[in-house]
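Here is chain A:
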Amino acid sequence: MKKRQITQVLGFNFLRLCIALVILILAVILYDIVSKGMGQISWEFLTSMPKDGMTKGGIFPAIIGTFFVTVITALLSIPLGMGCAIYLNEYSKKGKITRLIRMSIRNLSGVPSIVYGLFGVVLFVQLLHLSTSILSAGLTLGLMTLPWTITASEEALKNVPQYYRDGAQALGATKWQAIRTNVLPYAVPGMLTGTILGLSRAAGETAPILFTGAAFYLPFLPRSLSDQFMALPYHLYVMATQHHAIEKVRPIAYGTALVLIVLIFCMNFFAIFIRYKLRKVRIK
Partner candidate 1 sequence: MKRHFDEDLKKMNTDILKMAAMSEESIYKAVEALKNRDKDLARAVIDSDYKIDELELVIEEEAISLLALNQPMAVDLRFITTGMKINSELERIADLSENIAQCVLQLADKPLLKPLVNIPKLAEISRKMVRDAIDSFVNLDEELAKKVIFSDSEADKLRNSIYNKLIYDYMLKDGSTAPRAVPLLLIARHLERICDHAGYIATNVIYMIKAKVVKHHLERLRK
Partner candidate 2 sequence: MTVKMKTHITSRTQGVSNKIVDENKENIVKISVKDFNFYYEKSQALKNINLKIKENTVVGIIGPSGCGKSTFLRCFNRMNDMISGIKYEGAICIDGKNIFDKELDIVDLRRNIGMVFQKSNPFPKTIFENVAYGLRINGIRNKEYISEKVSRSLRNAALWDEVKDRLNQSAFSLSGGQQQRLCIARALAVEPEVLLLDEPASALDPIATAKVEELIHELKKKYTIIIVTHNMQQAARVSDYTAFFMMGELVEHDLTSKIFTKPSKKITEDYITGRFG
């Protein structure tokens, strides 16, 4: 009896230690970035162009670039990913081929992002002559997020109880009617949540856009989809490793990191928010 209780106490304390360690690491990172980046943040920093060989000025073009490239990513990966997920989960027959397809998709999500970047160069830049541009970068990121979108969407569909489909079809609905009226409305919040989490990862990626459209420095904002662009993660990379005066621009790098983190947090919160919101609507 005694021994079992001791083991229990020890076990619990070990688990507590684990979680404390994780929280500690997160806190240190956040503290480091916030304390060093906070001083840099100002309206000026957020809305002006870089100046003096990027040693002064703001990060406005990087914010804009990241925003647009994320929009393109979303436009590609949301419809395509959801469509694939619906087909896989609702229509495909359970069999070897489906299993193979599903396995490939899972594997794709483990492919390093630099490989996507390389693939994007070959496909979009060279083969499709889209040049290094917002479009190429967005599409590359879109491809990269597809496996996540599909997997998350499929999970969301799986969470809709089978009887929603059976019940609707027993009332004379066709399969598509049943899916459209009685499955999708309840799956979409989950699908969107997964997708937005995927997008927020894409927004922070450097490697895939490195070759496909992100620029080291541009003195102007992109005017069309075929222009190159600046992006926050790449800008951060540049400021931290490639700049001619790294020590001097460190505060700018920290500011950029803070903006990027806040942006991604915002997207994640947005995902949680819409899930909460839509869930409330559907129960009502």
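As a working rule, a contact is a pair of C-beta atoms (placed from the backbone, for glycine too) under 8 Å apart; a residue touches a chain by one contact, two chains touch by 3 or more; residues count from 1.
How were these picked? Simply put, all candidates are chains of the complex that A comes from, given by their letters.
This is a predicted model, so every value here is computed, not measured.
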**Numbered candidate touching chain A, per complex, among 1 or 2** = 2
**Request:** Note which residues of chain A are touching candidate 2 in the complex, please.
**Result:** 93-94, 161, 163-164, 166-174, 177, 181-182, 186, 282-284
